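A single protein chain has been removed from this complex, and every other one stays in its place.
Letters A and B mark the chains as written, and numbering starts fresh at 1 in each.
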Amino acid sequence: MERRSILKKVLASVAGISVFGLANAAPVQNEEKEVNNVTEYQDVPLFSGSTKLGNMVFVAGKGAHVEPFEIKAHTEIVLKELESELKKAGSSMEKVLKVNVYLNDIADYKGMNEVYKGRFGKKPPVRTTVAVAKGGVPGDSLVEMDCIAYI
Amino acid sequence: MERRSILKKVLASVAGISVFGLANAAPVQNEEKEVNNVTEYQDVPLFSGSTKLGNMVFVAGKGAHVEPFEIKAHTEIVLKELESELKKAGSSMEKVLKVNVYLNDIADYKGMNEVYKGRFGKKPPVRTTVAVAKGGVPGDSLVEMDCIAYI
Partner (left out) sequence: MERRSILKKVLASVAGISVFGLANAAPVQNEEKEVNNVTEYQDVPLFSGSTKLGNMVFVAGKGAHVEPFEIKAHTEIVLKELESELKKAGSSMEKVLKVNVYLNDIADYKGMNEVYKGRFGKKPPVRTTVAVAKGGVPGDSLVEMDCIAYI
């Protein structure tokens, strides 16, 4: 093997390792986001169900829009919607880093907690909970949640 | 070329590649955030218009504080404010990952959507929308938005 060949081969290896390394690191410049479940409004893209850049995943605010209009039922629906989006993006409830909970009524705080507890595994995400205006969650949902996760 | 020289040269190349690679990967430890448009309060820094770490960009909540106090006009102003901050930070509307929308009144949901749709390109960010307290957006704005984006 010639020295020049060694140099070439080693640099190729280096490039290979670096590319592999960088594929794992995220987010990476010049990388483009991916999106899932685009919702349109008047035939124009409005928002996505999830966006992904590198190994970071952002899930849209999810509400419940069906009967019964009761906090435990709505919390259950919302958590399942989050889980569905997470799985579709290659993540999971256990990989959620941050959740925001918007309640229609602060009186529903306990009911929400009873369904919410344990749903994100033994190392749960951080959470911020507030009650917004009465009727302030779109579609008359009693609760809305979004999250930031990883893959 | 001596073997020792090859080693040196290759390692230098490796270092170069790694540094280049790491410059692209973000966020990176020991890196310091950058900020734009610092707002002061009583001559002391209060908040920034945007912060940047690696290729992640965070934009401050933007409101509209001028007439007409009408949702479409305010949505237009807020979206332009977001775009201005994004561009200043080297990002764009198309590179937004997550938007939070805070309405003064849930009745403005449709009017906001009509101006909002399509503004972030064909792969729109996730979005979470809630109506807060009446008058709950600082400066009497009818809507406030913030976002997380990348470069």
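One rule holds for everything that comes next: a contact is a pair of C-beta atoms (placed from the backbone, for glycine too) under 8 Å apart; a residue touches a chain by one contact, two chains touch by 3 or more.
Bear in mind that the values here come from a model prediction, so they are computed numbers and not experimental data.
Colleague: Looking at B:Val59, B:Val115 or B:Leu142, which makes contact with the chain not pictured?
Modeller: From the options B:Val59, B:Val115 or B:Leu142, the contact with the absent chain belongs to B:Val59.
Colleague: Identify the residue among A:Ala60, A:Ala131 or A:Met145 that touches the chain left out of the display.
Modeller: Once the missing chain is taken into account, the touching residue is A:Ala131.
Colleague: In the complete complex, the non-displayed chain touches which residues of chain B?
Modeller: These residues touch the chain not displayed: 3-4, 6-7, 10-11, 14-15, 18, 21-22, 25-31, 33-35, 38, 40-42, 44-51, 53, 56, 58-61, 100, 102, 132-133, 135-138, 144, 146, 148.
Colleague: Could you list which residues of chain A touch the chain missing from the display?
Modeller: 1, 3, 6, 9-10, 13-14, 17-18, 21, 23-26, 54-56, 95, 97-99, 103, 106, 109, 113-114, 116-118, 120-134, 136, 148, 150-151
Quick note on the criterion: only the chains that are shown with their structure count from here on.
Colleague: I'd like to verify one number: the distance from the centre of chain A to the centre of chain B, where each centre is the average of its C-alpha atoms, in whole angstrom.
Modeller: 18
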